[in-house]
Every structure is written in C-alpha cells, then in structure tokens.
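All protein chains but one are shown at their positions in the complex.
Here is chain A:
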Amino acid sequence: MNQVAEPIAFTPERQKRVDQMIANYPEGRQKSALLPVLHVAQEQWGWLSSEVMDHVAKLLDIQPIEVYEVATFYTMFHLDPVGKNVIEYCRTGPCCLMGAEDVYSHLKQKLGIQAGETTPDGLFSLKEVECLAACGWGPVFQIREKYYMNLTNEKVDSIIEELSQ
C-alpha cells in the first residue's frame, strides 16, 4: 500500500506495440488482443496488479472482470509481485526422466527457497510449471523469454552466479 500513486500508463514504445496488437484483429474484435497486451503489461510492471488490469480493460474497451477472468485462468501471469528473475522450471514426467528432480533440489538449495517463494534480496523467484515443449532437452527452465536447457547442477550454479552480478 506504500506505492506511489502514479497514473498507470504504458511507455510510448510499448503503447505503440499495444496499438498495433489491437489493429491486428478485425473491427470490433479488439478483445482478441487481451493476451498479447497482458504480456506487454507484465513485461513493463513485472506482475499484474488490479490497477494494471483495469487499465488494460479501458484500453480494450471491455469490462475489468473480463480481464481478471482471463488473467487468473492462464498460468503465465503473476498476480502478486515477484522477484527480478522468475525461474520457471518444468516438473513434468519427461523432464523428470532426464534427471530434473535432482537438479531442481539443487536449485532450491542454492537459492534457499521453495517453489512459490522469492529470495530476500528480491533477485529470484521460483515457480513450478508444466511441460515447456523442450522435453528432449530437459531438464529445462525459463527466465523471461530465455530457455535454459540440458541443465546440470554445474550449469545451474553458473546461471545463478551470472544473474546475481
């Protein structure tokens, strides 16, 4: 609650992308742009607060409830604040066959947190996700747009160290 009450607005560059997204769909079907626009919003604010969702509703000329409904259905959207790097690691069967369970316990130990938690310095959050369509290259996690594949304990160490700089 101690946030500065700034008016919510996309940066000019992002607003341009949002306008283009809306123009991608037929006249009167601007609601179709909801998922793409929510991704841009999460890119800017890191997570989707109700203020941000209300802003998106206004831009698309739909009811706020239509945005909440969607944002809560899809697992990629963070509805609470998260750390700077959200590590989304795949816990599904094929990755487990590739040794994922051991690598992830190492990851958790290294960061000292469990899935759903954020490190005290706010640098890392952990999130369990389902199959990322990279099963043969598992174990795998993603941080924002980047996929990290064929993970080993050593690889995990160096990724964490690099992102801690």
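Note that in this section contacts are C-beta pairs under 8 Å (C-beta built on N, C-alpha and C of every residue); 3 or more make two chains touch, one makes a residue touch a chain; residues count from 1.
Definition applied: contacts and distances are computed from a predicted model.
Q: Tell me the UniProt name of the left-out chain, picking from "Sn-glycerol-3-phosphate import ATP-binding protein UgpC", "NADH-quinone oxidoreductase subunit F", "Tryptophan synthase alpha chain" or "ABC transmembrane type-1 domain-containing protein".
A: Going by its UniProt entry, the chain not pictured is "NADH-quinone oxidoreductase subunit F".
Q: In the full complex, which of A:Lys31, A:Lys84 or A:His106 touches the chain missing from this view?
A: A:Lys31
Q: Taking the entire complex into account, which one of A:Met53, A:Met98, A:Leu111 or A:Leu126 touches the absent chain?
A: In the complete complex, the chain left out is touched by residue A:Met98.
Q: Which chain A residues would touch the chain omitted from the figure, given the whole complex?
A: Residues of chain A in touch with the missing chain: 24-26, 29, 31-36, 38-39, 60, 62, 66, 69-70, 73-77, 88, 91-94, 96-98, 129-138, 142, 144-147.
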